[in-house]
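Showing chain A:
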Amino acid sequence: MELVFFYLFAAGIVGASLLMVTRANVIHAALSLVLAFLFMAGLFVLAGAEFLAGVQILIYAGGIMVLYLFSIMLMNVGVAVRLRQWHRQSALALAAALLLAAEVWVVLGRGGYPAAQAWSWRLGQTPGNVEALGQVLYTKFLFPFEVASVLLLAAMIGAIVLAKRQITR
Partner candidate 1 sequence: MEIAAEAVIALVKIAVVLGVVSLVVAYLTYLERKIIAHIQQRLGPMRVGWHGLLQPIADGVKLFLKEDIIPDKADKVVFVIAPIMVLVPAFVEYSVLPFSSTFYITQVNIGIFFILAVSSLGVFGIVMAGWASNSKYSLLGALRSAAQMLSYEIFLGFSLIGPLMLAGSLNMQKIVEAQSDVWFVFYQPLAFVVFFIAALAETNRVPFDLPEAETELVAGFHTEYSGMKFAFFFLAEYANIMVTSSVAVTLFFGGWKGISWIPLPGFVWYALKLGAIIFVFIWLRATLPRYRYDQLMRLGWKFMFPLVMANIFLTGLVKYLFL
Partner candidate 2 sequence: MPDEAQSNGQEEGSAPAAAQAPPAQDLRELVEREYAGTILEQSAYKDMADEATLVVRLDALPQVGSLLRDHPSARFRLLSDLTAAHFPAEERPFHVVYHLYSFDHNRRLRLKVKAHEGEQVPSVVSVWSGANWMEREVFDLFGVSFKGHPDLRRILLPEDWGSHPLRKDYPLEGRGERVYTKPRRKEYGE
């Protein structure tokens, strides 16, 4: 049963991603990406990580992508559609893709990262993964968590300063 859903979602991700890179219309591409995010959230649910699935939808699909759409809509999409879509970089892209595939192959062939194997929490078998996530974030990974939040704060202030400079004077 789970396997069926897994392949369903996986196929969805692949299809949506393909759509995303092939659509000439930027808005269509962005919407395909949203679709891919939703399928990914489905995979998270299958893995027992409901919280991550929620975050995936809330942040990526509901937040970031809306902002993307927001800025895309302000631009003239009609021009982009008529632009050339090929940049003669296919050789480079192919090389990069092959490299990535090789890396994935090697990692998965070894059965994942050693650190992940040594993980004490079994996702999906925890009493509730919100609690698990919370405990890990505030104990084991407190420092990276704080660093990330400081980074975000700096980015936010930077954005405000940049925007503000245009308004005054």
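How these were chosen: all candidates are chains of the complex that A comes from, given by their letters.
Heads up, the rule we're going with is that a residue touches a chain if its C-beta (ideal position, glycine included) is under 8 Å from a C-beta of that chain, and two chains touch if they have at least 3 such contacts; residues count from 1.
On a predicted model such as this, the values are computed, not experimentally measured, just so you know.
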item	value
Candidate number, among 1 or 2, whose chain touches chain A in this complex	1
Sites on chain A touched by candidate 1 in the complex	1, 25, 27-28, 31, 34, 50-51, 53-55, 57-58, 61-63, 65-67, 69-70, 73-74, 128-130
